[in-house]
Every structure is written in C-alpha cells, then in structure tokens.
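The structure appears right after this line, and notes come after that.
In this view, the complex is presented without one of its protein chains, the others remaining in place.
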Amino acid sequence: MIRAWDAAARALRAPGRRRKAGFVLQRLLSLAPLLIALSHPIAAIAQDSTLVVAPLLSPPTGLRVGDSPDDNGHGVLARWSVAPDDAELLVYEIWRGPSPTAPDSVWFQVGSAPRGSEHFVYFDEDASAQGQPNPAFVASGEPIHLRVRGRSGDGRLTAWSGAATGVGKGNWFHRGKTNILVAVLLFGGAVAWFINSARRGKELYIRPIPGLGAVDEAIGRATEMGTPILYVLGTGTAGDVATIAGYTILSRVARRTAEYQTPILVPVNDPVMLAMGQEVVKEAYTQAGRPEVYRADNISYVSAMQFPYVAAVNGIMRREKPATCFYMGIFHAESLLLAETGSGTGAIQISGTDQVSQIPFFVAATDYTLIGEELYAASAYLSRAPAQLGPLKAQDYAKLAIILIIIAGILALTLAHWDGILRLVRTPV
Amino acid sequence: MKKQIPILIVFVTGLIMVLQFFVPHAASEFLFTYANDFVIVIGILALPLGIFSLMRGTVIKARKDPRERFYAIVTIVGFLVMAIANFRRDSGPDSLAQNLFSYVMIPCQATIFSMLAFYIASAAYRAFRVRTWLATVLLVTAFIVMLRIVPLPEPFSSWNSSLVQWILAVPNMASKRAIIIGVGLGAISYSMKIILGIERGYMGGDK
Amino acid sequence: MRDGMAWYDRLLNIDRRWIYVLMALVVIVPAVRPFTVPVGISGEVRAVHEAIEAQPAGGVIHLAIDYDPSTLAELQPMAEAILHQCFDKDLRLVITALSQFGPAMVDELVTRVATEHGKQRDVHYAFLGYKPYPAITILAMGSDYRVPFPTDYYGTAVDAIPMMQDIHNFSDVACVVSLAGGNVADMWIQYGNAKYGVPVALGVTGVMASDYYPYLQSGQIFGLLPGVKGAAEYESLRERPGQASRGMPYQVTSHLLIIIAMIVANVGYIAQRRAHAGGR
Partner (left out) sequence: MEANWGTLLWQGGAVFLTLAVFSFLYADNPFYKFAERLWVGVTTGYWTMLLYHQGFRDKVIVPIVYEQKWYYLVPVLLGLLMWFRLSPRLGWVSRYALGFYVGISTGIFIPLAFKTAIFLQVEGTIRPVAGFWPAVNFTLALIGVVCALAYFFFSRPHTGVLGVMSRTGIYTLMIGFGAGFGLTVMGRVALLVQRVIFMRDYFVSLWGSLF
C-alpha cells in the first residue's frame, strides 16, 4: 500500500511527467474509498501536483538540527543557510519525517519561517492531541529528522535541503532569563546590604506617608464614638503580597484597638485569609496584653465571590455604622462600592491598594489613600525597625537605576541607533 | 516550634520557587505544577473553615436577636438548596441549579455591579472640588475625559478628542508606568522580606 | 428643611440620593423613549471604513475576531458592523478567532449575520477557528493559512473550501482587521505587520485604546476603533444604527449629568469660599 503511494508520489513530482501525473491522480481518485483513511498524504500530493509548475529553485543549504536551548526537552533547533534565491521566497517550510531516507509521502510540515531566517525552533510538548497520539510530538532524547525547503509567494518551491537529525534534551538554565536572575541577585543583595547597615546603627530616614499619620486619629475617633472599626482586606488571596501587606497593617491597627478595647471587624472573602486574619488579630491582642478581649467571631468569612462579599460588607457598614474603615489589599470593582457606602455613613476612611485601575476611586472617595508602593512602605513606616527601613533604601536605588537605564536606552536608540540596552532588558515570552 | 518552623518553611519553599523560574527542565515544570497544587489544595481544604465561620455567625446573630431568625433561615436554606442542586457536576439547562444561578446569582451580581454608575456620579459630585491645585488637576482631567462622550460643536469636538488622546498617551501612561514600576519594586522587596523572615506580621506580629 | 442655609451651601449639600434619582432618570428615559445622538467621526475610524469600502466585489478581508465573552459588549458591535459592510459589498472574508473562549461565540455571530445577508459559508466566508499560541499561529498563517489551520472550525479541509482556493497567506488578503480584548493586538502588529507587511487595523476596548495610538502615529496600524465610541462611529458611517449607536444616548445623558453635578458642586464651592473670605 505505502509502496504504491510512493510510486504515485514520485510520478507526481517528476517534472515533465505532468500529464501522466494527472492520469495517475485520476486512477488514485477511483481508489478513493480505500484511501480515505490516508487523506493526509492525498492532500499533500494534491497540493504538490498543483505547485510543481515552474522549475525548482535552489534549496537552502547546510541544514543542522540540534537541541534547542532553554526548553524542557521537547524542542529541537534547525539551522540552515538561506537559499541563493532567498529574495524570491516568502517562507521556508520545515518538514519532519520518520527517518532521513524515508519516502517523500510520509514527511509532513511542522512549521515555517519567514524568508531571510536561518533557524527555526520546532517545539511540541503534547504527546497526544484530542485523544490521539500526536505525530508532531517531540519526545525528549529521541532523534528528530527534519528537512527544509523554500516557497515563494506564487507557490514556486525550492528543492529539498538535505535531511538532518538532532535530539532535544531538557535544559537546566534558561539563558534568556539571565537578566532577571542578575536583577534578582543585585536587588536581593542590596536589600540584604541595607538591612545589615541599618542594623549596625546607621540612621535611616523615611518620608512621611500622609495616610498613615491619620491611623491613630481614626482609631481614636471610633473609640470616642463607641463604634467598631471595619478592616477590609479586599478580594485577593492570602498568597498575594498586597494582601499580606494589608495583614501587617492590620496587626498594628489591632494592637491599638486592643489597647482601646474597640472591637475590630474583619470580614474576609477567602477561608485561608480567615485563618490568617484570626492568627494576626489574636497575636496582636496577646501582644497588647489583652487576650481576653479577642473575639474570633469578629474575623468572619462572608463569601468567596466578589460581589456577594461586597453586598455583605456594605450591609455591615450600614448596620454597625463603623466610624472608621480601612481598605488595605487588592481591590477590584468593589473599591468604589465600599468607599461610597462608607462615606455615606460618615466614616473616616483610609485606603491602600496596588491596583492601578482602582486607585482613582479610592483617591476620590476615601479620606486618605496609600498609593501603590506606599502600601508596601507602610509596615516600615509604622514599625521604624532598621530591618524594615533598609529595604526601602534598596528600592530607591533600584528606581534610580531604572531611570538611568531608561534614559540611556532611549539615547542609545535615538542618537546611535544601538539597541544593546533594549536587548538587555528584553525577556522571553 | 510555633513560629520558627513556619518561617523556615516560608524561606525554603520561597527560595526553591524563585530558582524554579530559571530552570526550563521538565523536572522543574513538574515542581511548579506540584507546588501550585499545594496552594490550590490548601485553599480547597480550608473551605469548611469558611462555611463554619459563616454558619456560626449566622446562628449567633439569630440567637441574640429574634428578628434575625428569618434572615438566618434564608441563608442556611439558600446554601443547602444550592449545594444539593449542584450535587451533580453538569446540571441540565432547566434545572433548579441553573435557574438559581441565572435568576438569583446573576441578577444580584449584575445589579450591585451596576450600582457603580450611581456611586461614580455621587463620588464625582462630592470629591471633585477645586479645594487645592492637586484636586483641581484631578477634576479638570476627569472633566475633559468625560466630555469626549458629549457631542460638541466642531471644532471643539476634535480639539477635545485630540486633547483626550494626548492625556491618555502622555501623562496617563507616565503615571501608570511609574505606579506599576513602584508597586513592582515595593512588592518584590516586600516578598524578599517575607522569605527572609523579616516581615512576619501576617503570622501574628514581630516577636 | 434647613432654612438658614445660603444658596451655595445647598448646592454643596445635595443629598446623594437626589443624584441617584437623576442618574436613574437619565438612563430610564432613553430606554423608554429611544432617540439618537450625532456622533463625530474620527480619522482613525474612517480609515478602517474606507479601506474596506475601497475593495472591489470579491476582494478578500481577514477579520480576526480575537476577543472573548468578557469584552464582548464593547467589541461585538464592531464585528457586526464590519461583517455587514463586507457582506453588503460582496467581499470574501477569512475569519479566525485567536482567543480561547471566542470560537463558539464567533460562530454564532458570523452565522447569524451571514444568514441575514443570504451569504454562504465556504463561498462568501470561511471561519478557520481557533489555535493556541496566537504569535505562532499568526507567524504560520503568514506562510499559509493551511499550516495552522489544515481544517476549518467545522472540520472541513481548507483545501476543500471553494473560497480559499486562491487564498494562501497574507499576500492574498487586502488587510487584517483584528478585534481584540487583550494582547493578541500586539501580536498582529509585531508578527502580521512587522514580519509580513500585511496592513493591520485594530478594534480594541476603550481602556486599551490609549496604548495603541502610538502605533497609529508610526503607521504600524492603519486604523483603530476605540471601544464603544469607535463602534458607534463605525455604525454611523454605515448609516445602520446597531448596538453601539443605541447605547450612545445613555452615555451622553449620564456623562452630562455627572459633568453638570461637578459644575454645580464647584460653583457652590467657589461661591462659598468667596462669601467666607468676604465676611472676614
């Protein structure tokens, strides 16, 4: 069966035998019922028969196939030198076959690269597709046979390049991420360095953060008015850094409310956040020396979904009328729903979020807002511990470095048309 | 035991996950999936805590205040009915589960989301006043941007549209970029403090 | 009633519930008594319309419907208006959907609009469907649509689709219009336009729009439909009011209300400040 196919395919491909090819194709079509299962080769042949009109262009040369770096082993890298007729081409097609000498009919296309390219990464990590074994799968450690040809915009083809074979293997370092690694190490080093120098007694300054100066006053107000304080941690999860920053501020606020014996209500929207919230508030009360005032029920799970959570928190605001509301963490559309309700009850509101799209609403509707990075600086500001202030210094130096890199990059690109700095900050997709 | 070991766990797992990012090997991919499933499974298994907290709160309120009893019943019945109705994974198009979803959850959600239209109007009225130069800048920008929707006579309409484009492409973009970079640095250094065990407020204070 | 209040204090202390009432009114009125509002048409929207309008009957447009249900409200009206235009003009359409949750929605939309015009699948349009990794898919389509899409959405071999016989890659289409709710738009610019030189126009959400104007200036895209407003402009170019145009009256009345509320508050505020400064 396969052999008959090969003969047919060869007949079709040989130039000058086109008329005969047509005849063969007719014969083949009469066999259609038998051949339906092999529709793929038919398509390939039919396609080729229409394409082999003009004489073949000369092929790309020097094909080599090797492991493609920076991947999990399911990819190979094909390299070649452009065909002499490169300018006439549209693309190079990369085809795969079961062995270098396998007949043409069993090769199939696995990718393409625009003209002028001299390499192609053939990557396919799916061993099966739609329940069937995937023929294009690149198994790690097994030989892959490829060949390449060019195709012009009007359908003319080059001859095949010679076949080449390579093996894909898993890599232990992604070279494209070197810049990120360097950044992590440098920044981590700077953080450690400044923590150390702060611990050795170097005086560190921190600029005032307007929203935080008001925390004590806001707690005092709720105490005077005899209402609880509402502390909303938003709709993030306990693994989000902004939410964890919210907890750190909560731990400070809770210690103060323990001293004043003002109840603090913390409705949360995630069970893990519930556990973390109870842990934080309980510890804060213990540290303030008032563990007996702690009420676990004041830290309550409301709903896992965003809007029912908002509905319930809004209900709490209207019913318990807290004189002070904190919103610290990750907020989405609920920012304004909460802040407007709070402002309607006349509460003092202090907010902080890292969500760029929600900061405008907090700025408009609450009394004080920690803008973006200020949320993270808050714990350093509140504790003034050297280990906390040190990293701020590292952040500032990083900002300075970023500004300089941006300016240098633009100048290099605009004045010297040099994209070296741009390439330095480019990261893999 | 109570605090040192959890902090040590944070340090070790955090460090491993940072390194994992740089390793493309299949083993590293496996590690990533496995570690991610830790987070997911812990989250799932914590859910009973949440349900317990919700139900406890509901019952306590109902015990204290007879007027709350009706609402407590509504919550508990709603929970049980929806949970039982969704017992099978795929409920049909006209099932109770589907109807509760389409005619209770969806309308409530869409309605509270749409209340933002009212709130955005009242916030604009209340907050956008020329108190300070800073507030004025905020107000004027919002004003100009909102004006783009209102049909103005030419040439004001095209002037306004060019101005809005400029605001969005220049100062607005600058502001967003700076916030994102600042938040990024802040969050990274905060995460480093967490992994190094300097920031432990989330586990209950410094001591 | 607080009688002793000066007029400006009253302007400053309108109960927010009055604003809610007004807001409700300005959205209920157009719902009960629909009216139309004139829309000014911007150059970047006109450019898309003219590029399609300039095609002769039988010309080929690639419509890339790359949004998913989450941004449907803003982008569907654009897709609809462009489909109507192309079918009206007897153009041929190559349609793809490079967003994971898009294909079923695109199928529904395209079938509906085509039926309205009496157009046939595979003759007047081909819907190739969805493939993961948009960047790779776009690159592959540049060589031949058959590489990423050996069969179309419905399982028909692309070679067997009559309309696709003379269409192999981007050099066979007049332009690509991508309606995207995410970064697929960037990939059309980077791979479709930069690598293969096919003219690209984009329809994006209102929030995304500001990120794409620079590409308009640099000529990497030849047109841009920004959000509901862009869709409404496009519909008014077609003189066929659709969803977006019908939505505009609500937008105009509500924006006007907020603008007026801001003006009222500030008139009150300035008057109050003047009065207090004068009294001292």
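We call the chains A, B and C, going by the order they appear; numbering starts again at 1 in every chain.
Keep this in mind: contacts are C-beta pairs under 8 Å (C-beta built on N, C-alpha and C of every residue); 3 or more make two chains touch, one makes a residue touch a chain.
Fair warning: this is a prediction, and the values are worked out from it, not measured in the lab.
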item	value
Missing chain: touched chains present in the view	A, B, C
Chain not shown, touching residues in chain B	2-3, 5-18, 20-22, 32, 34-52, 54, 71-72, 74-87, 89, 99-108, 110-118, 120, 124, 133-134, 137-146, 149, 166-188, 191-192, 194-195, 202-203
Contact set of chain C toward the excluded chain (per top definition)	17, 20, 23, 27-28, 31-32, 73, 206-207, 214, 217, 227-229, 247, 250-251, 254-255, 258
Sites on chain A contacted by the missing partner chain, in the whole complex	177, 179-181, 183-184, 187, 204-207, 237-241, 244, 271-272, 274-276, 278-279, 282, 296, 302-305, 308, 311-312, 314-315, 318-319, 356-357, 359-361, 363-364, 371-374, 377, 380, 389, 392-393, 395-396, 399, 402-403, 405-407, 409-410, 413-414, 417, 421-422, 425-427
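By our rule, only the chains that are shown with their structure count from here on.
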item	value
Between A-B and B-C, the pair with more C-beta contacts	A-B
Whole-Å gap between the CA centroids of chain A and chain C	26
Distance from the mean Cα position of chain C to that of chain B, given in whole angstrom	27
Centre-to-centre distance between chain B and chain A (centres being mean Cα positions), rounded to whole Å	18
Set of chain A residues in contact with two or more other chains	none
Where chain B touches two or more other chains at once, by residue number	120, 122, 124, 126, 128
Chain C contact footprint on chain B (complex, rising order)	117-118, 120-122, 124-126, 128-131, 139, 142-143, 146-152, 154, 157-158, 161, 165, 168-169, 172-173
Chain C residues touching chain B - in the complex, by the definition given at the top	14, 16, 19-20, 22-24, 27, 37-40, 42, 209-211, 213-214, 229, 248, 251-252, 254-259, 261-262, 264-266, 269-270
Interface residues, chain A side, partner chain C - complex	39, 43, 46-47, 90-91, 93, 109, 111-114, 151, 153, 155, 344, 357, 429
